[in-house]
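This part shows subunit A:
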Amino acid sequence: MMMIPLNITKTIHDWLYSVMPENAASITEMLLIAIAYLALFAVAGLYLVLLERKVAAWFQLRLGPNRVGPFGLFQTMADALKLLSKELTSTDKTDKFLYNLAPFFVITTSLIALSVFPFSKQFQAFDINIGVFFLIAVSSIGVIGILIGGWSSNNKYAMIGAMRSGVQTISYELSVGLSIITMVLLTGTLQLSEIIEIQRTGGWLIWQGHIPAIIAFMIFMIAGTAETNRAPFDLVEAESELGAGFHTEYSGMKFAYFFLAEFINMFIIASIAVVLFFGGWLSPFGITEGITWFPEVLWFLIKVLIIIFLMMWFRWTFPRLRIDQLLTLEWKYLLPINLVNLVVMAIIIWLNLTF
Partner candidate 1 sequence: MRPISYRDCERNITLEPGTQNMKPETINNNFKTEEYFVNMGPQHPAAHGVLRLILTIDGEIIKNVEPDLGYIHRSIEKMCERDSYQQIVHLTDRMDYLSSHINNEAVCLTVEKALEIEVSERVKVIRTIISELTRIASHCLWWGVMGMDVGALTTYFYGFRDREMINDIFEETCGARLTMNYNIPGGLMFDIHPNFVKRTKDFITHFKTKLPEYDRLLTGNVIFQKRTKGVGVLTKEDAISFGTSGPVARGSGFANDVRKRHHYSAYDRVDFKEALFTEGDSFARYQVRIMEMWEAMKIIEQLIDTIPEGDIKTPTNAVIKLPKGEYYQRVETARGELGVYINSTGTKNPYRLKFRSPGFSNLSVLDHITKGAKIGDLVATMASFDFVIPDIDR
Partner candidate 2 sequence: MDLMKDYKMNNSELQNLIGSWFPNPEADKISKIVTTSETEEGSEEDAKVQEPINPSLLEFTEEASEFLNITVQPEQLHSLMSQLKSNEKTCFDYLYCLTGMDWGVELGVIYHLESIDLLHNIVVKVKTANRENPTLDSVYDIWRTAEFHEMEVFDFFGIKFNNHPNLKRLFLTPDWDGYPLRKDYVDEANMIIK
């Protein structure tokens, strides 16, 4: 973040510690950060929805939302308000507890994953030394939310959607993990801030690792798109087959949670890609290296948006795969390639062939 906000956070920090005992102050500070993150990313998620609609419109010879606010900027805000004010309906035979739990499962895991990202040098909530591991662990919990949501709805379409989701996420989790591990081999650390520091001197990792890194990136993008259940891997909510898939029976804000989580997940996948392959908040060729007032978070966001655009491009161009083709792609192609790639990366590092 910029210097001025940084000073603000420091002021708040000092003030909290001056008026409260140490434990209370630290808990209050954590709460404040959590609320700030929640607010920030709820809004960010809404604008990602807007972006998707605009991009889709652009691909589809349409204009997209352009009535609410200038260029339709408040459209998704209005949508969120509408969803907030809607009645939460459910069918009689749902498993009430699980049914209500599922959306929170999904949205919470997405938001937890956000905490470890270094958006800029100072803008990181939770810099742990097992950051990458934490990300992999947390991001795979979300599928449980989808599974219990589909199961508890007592709807056959939702059930099929949830089962598809389970199969898909468990399979593609492997590829996501392995392609991340390929890059971790190169960095030798799991801490996200350190991974970025390494790239400050040696160039972005996709450059350092050259061929295996590019392969890893491609696999990561495919598997990451599948992880977020987006087209062409959106079998979970294939509307021409299953109506709306696992969230068929959800309405109002519970539905909105699923919807928002999808977009935040997309943001997470893009962020991982940016951190692991494209130098995080580092500027390309260090062009803003010396400028102290330049908000480095901007570089991070630009890179993330480019990758998100790529994923949207996939979505609005490709048809959907069938369930057996989806699994064939993972188990027969991506996984073996990934394993070989891991060995290749190890050999390259051993022979010092990295840039």
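Selection rule: all candidates are chains of the complex that A comes from, given by their letters.
To be clear about the criterion, contacts are C-beta pairs under 8 Å (C-beta built on N, C-alpha and C of every residue); 3 or more make two chains touch, one makes a residue touch a chain; residues count from 1.
All values reported here derive from a predicted model rather than from experimental measurement.
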Interface partner of subunit A in the complex, by touch - 1 or 2: 1
Touching residues (chain side subunit A, partner candidate 1) in the complex: 56, 59-62, 154, 156-157, 160, 231-232, 234-235, 238-243, 316-325
